[in-house]
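Complex shown without one protein chain; remaining protein chains in place.
Which chain is which? They are A, B and C, in the order written, and residues in each are numbered from 1.
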Amino acid sequence: MMHNKYSVILSVVGSCCDRYLSTGYSDPFTLPELFDRVASIDHVTGVELVGNWHITTDNVSFIKENMQRTNLKMVAIIPDHFGKMEWGKGAFSSKDHAIRRKAIEHTKEMMDAVVELGGDLVSLWPGQDGYDYLFQGDYIEERNWIEEGVRECCQYRKDVKVALEYKIKEPRTHSYIGTVAQSLLMVQKIDSKNCGVTIDFGHALEGGENVAESVAILKKYGDKLFHVHMNDNYRSWDDDMIAGSVHTLEFIEFLYWLKRTGYQGWLSMDQYPYREDGKEAASESIKWLQAFTSIVDRMKDSEINQLFEKGNANEINRYMRERMFGK
Amino acid sequence: MMHNKYSVILSVVGSCCDRYLSTGYSDPFTLPELFDRVASIDHVTGVELVGNWHITTDNVSFIKENMQRTNLKMVAIIPDHFGKMEWGKGAFSSKDHAIRRKAIEHTKEMMDAVVELGGDLVSLWPGQDGYDYLFQGDYIEERNWIEEGVRECCQYRKDVKVALEYKIKEPRTHSYIGTVAQSLLMVQKIDSKNCGVTIDFGHALEGGENVAESVAILKKYGDKLFHVHMNDNYRSWDDDMIAGSVHTLEFIEFLYWLKRTGYQGWLSMDQYPYREDGKEAASESIKWLQAFTSIVDRMKDSEINQLFEKGNANEINRYMRERMFGK
Amino acid sequence: MMHNKYSVILSVVGSCCDRYLSTGYSDPFTLPELFDRVASIDHVTGVELVGNWHITTDNVSFIKENMQRTNLKMVAIIPDHFGKMEWGKGAFSSKDHAIRRKAIEHTKEMMDAVVELGGDLVSLWPGQDGYDYLFQGDYIEERNWIEEGVRECCQYRKDVKVALEYKIKEPRTHSYIGTVAQSLLMVQKIDSKNCGVTIDFGHALEGGENVAESVAILKKYGDKLFHVHMNDNYRSWDDDMIAGSVHTLEFIEFLYWLKRTGYQGWLSMDQYPYREDGKEAASESIKWLQAFTSIVDRMKDSEINQLFEKGNANEINRYMRERMFGK
Partner (left out) sequence: MMHNKYSVILSVVGSCCDRYLSTGYSDPFTLPELFDRVASIDHVTGVELVGNWHITTDNVSFIKENMQRTNLKMVAIIPDHFGKMEWGKGAFSSKDHAIRRKAIEHTKEMMDAVVELGGDLVSLWPGQDGYDYLFQGDYIEERNWIEEGVRECCQYRKDVKVALEYKIKEPRTHSYIGTVAQSLLMVQKIDSKNCGVTIDFGHALEGGENVAESVAILKKYGDKLFHVHMNDNYRSWDDDMIAGSVHTLEFIEFLYWLKRTGYQGWLSMDQYPYREDGKEAASESIKWLQAFTSIVDRMKDSEINQLFEKGNANEINRYMRERMFGK
């Protein structure tokens, strides 16, 4: 039996905006309301925060109060490397040395904050670190800067895990930390035990990955899967939809490989429910994941190993269909 | 209750080749063996043939014998506009007038043959009609040629339906009959009651369509869905895999819209099981389709209409999940 | 010689935001500043406005003053069907009848405004009209609503052209007016002489179209190309980059087909220069377009017709390369 731990990123239950409707698709909530909304979702025991959007060095105790009131565990902080004008052209790989320093300092502050709040993980998503136009960046040096910056953060506190969250594009047309394998090359270069990778299910899909295989690759090259973000999309963009609302077999295979590789971390909902109530949208994700998990629970490793040994597509389809819908 | 009629294209149960292994991934079967293999698949009552590959003006009576022996109904013939060297640069839109004439003549012959064999439908897939390079074709005139040629075929025998099977690319990098809406523009121009469209599920996916919506569009603009080919793929290429092996919700929505729009035709398996036994691969497709159909049977139009009226994504996800996996 | 008329959408020279940085990548400009910035770009003689963002029924005379001061011609207004919370779930196809009425009324107001300002075109981009999740909408009825609404607008004033700007996705994961051929099906159904289509170069690319071919298709099925928006992207998303910064041959072929089909309208810059100065970014687009136009000017129709007649890819490549870079 898989025993999943579910958490929700605080912004999921808030109001979402996009470039056409920058003032938001619905009215905003206060921070305490967001905590209450997360806590009210069945099966959710943890919460994940975004730097600046939710947490700064100034409001840690206020956050702590909210966590205590709602009895939510600190899953992770995502430091802000994307949501202020100063990050607009990059954070860890900014061409401006002072900005690169700020990216590191903010990360360290969030590492301190996460420990203060009972957690041990920051998930770095340097979304502005990349480029839009050909000939816009030195692909070697700018990657070196990211590796140096992240290494400094990793060495700052060995008791905090630093996970790189890869994404192929957006907000830049090209991200430097784009795929699972690129992330691993960086992690190997950074060479710090507390450095690993966050899989965002939708980012992996958008990058053309089979997400279950990405789990396997992280296992094979150093056991580096540190954290997981859940959502869904149509494969060409990070639509951040309800997990399970588009894909089915991909989620089943993904959960199976989480189990097979012994993943012990959280499944954290990371969605943009522009036109839906976010509380329910997170709840729907969890219910899909539970449905898929119960299918995985009907699969024995010995059976799967036999499927792998033969690789017979017809047998695989029969096996999967019967686990999903019975004979 | 939906009552699907299942058929199989003869080549599905044979040997497949590709550009790297042109001699085939397995040993070939004789024509009678192919018929026997199709007939042995549970729930299959019809067969579809490809011009030149299986049927020519010379072997119609031999085909008839095989159909009688195996008790299979004639579902459709796909005239050959793609598999001989003379079609290499186009059939209906060939720059060579003599080739264009041949494309029309072969189509008429196959229309005669299909009637002779008890059928009433040809499915045209002019796969070589398109272009590879920019500036290679006159996009207007070459489309005119297709419309004129197909119109002539339609007028040749009003008792035979002529369905255009669209596909966005392959073997050309760009096809002239690429999408459902492009097909409809042509059908309207051809302006013959017996002219309609074949949806190949995988072609529609590859072209970025939501296939259920393509069914709706064909209903809306003239009730023009004449035939359906079933298979599956990963959305970027016509992988011709087992139907249901990749997508789930898309098939359920597709089948629902077939029911909603009153489709009365066949579901014909059109796969390339390169590395699998084709007989079993077709059988697996049908079993997935049956599983999906039984889910559709649990949906009432009144419930779906209510979902449509509100458009609430959270309700929709709950409804779908419960129909698929129970509460 | 092609004589292009260049215009710029007012927002191009302002500050851009996205879902991560909703307060903008740079500081905002006032409306008069935006007009001055557009007017200062070489070769620009027209301006295009967005409803609510720039123009409402209340500020028409203020806009008029700015146009007179800057000597810019009124190219088009894009009514707002996407940028207010009330449009969040659709405008012309909203499930709420009152919203559908508002979409029509706002369009009519903008049609009056455009005439008041000396123009004769509105470009409709109903970006919220579509769906995100499967089973979320009635694909037939909601399309009917769009056609009815647009038809009412077209009949309101025959002296104003109403152009549908198609886009495959964003802000919805699926748009109802998604492709050039879907637009034409709607235009034919709406059946009003003043109803046509806007090609946004990047939207067409994102939708998998060869944009030159889209021009040809609009010519063939009713001569319906009414307006053009220029930008560029990497084919998978509407990146709204400098036109010419990614694609080369595609722009040349596009401009050639504009010439071949006798397009007389504007080339209007429609970009999101998040991290660049928008004035210069629009200027760069125009300079690329001029470079491409001078290449088109070196091509004779008789030569192109000969290339079409033979379709020889090697000859085509030689011809194009020599026109671009000499022998």
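Here, contacts are C-beta pairs under 8 Å (C-beta built on N, C-alpha and C of every residue); 3 or more make two chains touch, one makes a residue touch a chain.
Note that the coordinates shown come from a computational prediction; the quantities given were computed from them, not determined experimentally.
Here the missing chain is touched by one residue of A:124, A:150 or A:212, and it is A:212. When the full complex is taken into account, the listed residue touching the unshown chain is C:246, out of C:246, C:269 or C:304. When the omitted chain is restored, the residue from A:48, A:132, A:200 or A:239 that touches it is A:132. For the chain missing from the display, the contacting residue among C:33, C:96, C:223 or C:277 is C:277, taking the whole complex into account. In the full complex, subunit C touches the hidden chain at residues 235, 241-242, 244-249, 273, 275-277, 280-281, 283-284, 287-288, 291, 294, 312-314, 317-318, 321, 324-325. Residues of subunit B that touch the chain left out of the display are 16-26, 82-85, 87-89, 127, 132-134, 169-171, 173, 233-234, 236-237, 239, 241-242, 245-246, 272, 274-275.
The missing chain lies against subunit A, touching residues 89, 95, 131-141, 143-144, 168, 174, 179, 181-182, 184-185, 188-189, 207-208, 210, 212-213, 216-217, 219-221, 249-250, 253, 256-257, 304-305, 307-311, 313, 316-317, 319-320.
Going forward, only the chains that are shown with their structure count from here on.
Residues touching across the subunit B and subunit C pair largely coincide in numbering: over half of the numbers involved belong to both copies. Note: centroid distance subunit B to subunit C, computed from Cα atoms, is 35 Å.
Inter-chain spacing, taken between the CA centroids of subunit A and subunit B, is 40 Å. In subunit C, 89, 132-134 are the positions where the chain touches two or more neighbouring chains simultaneously.
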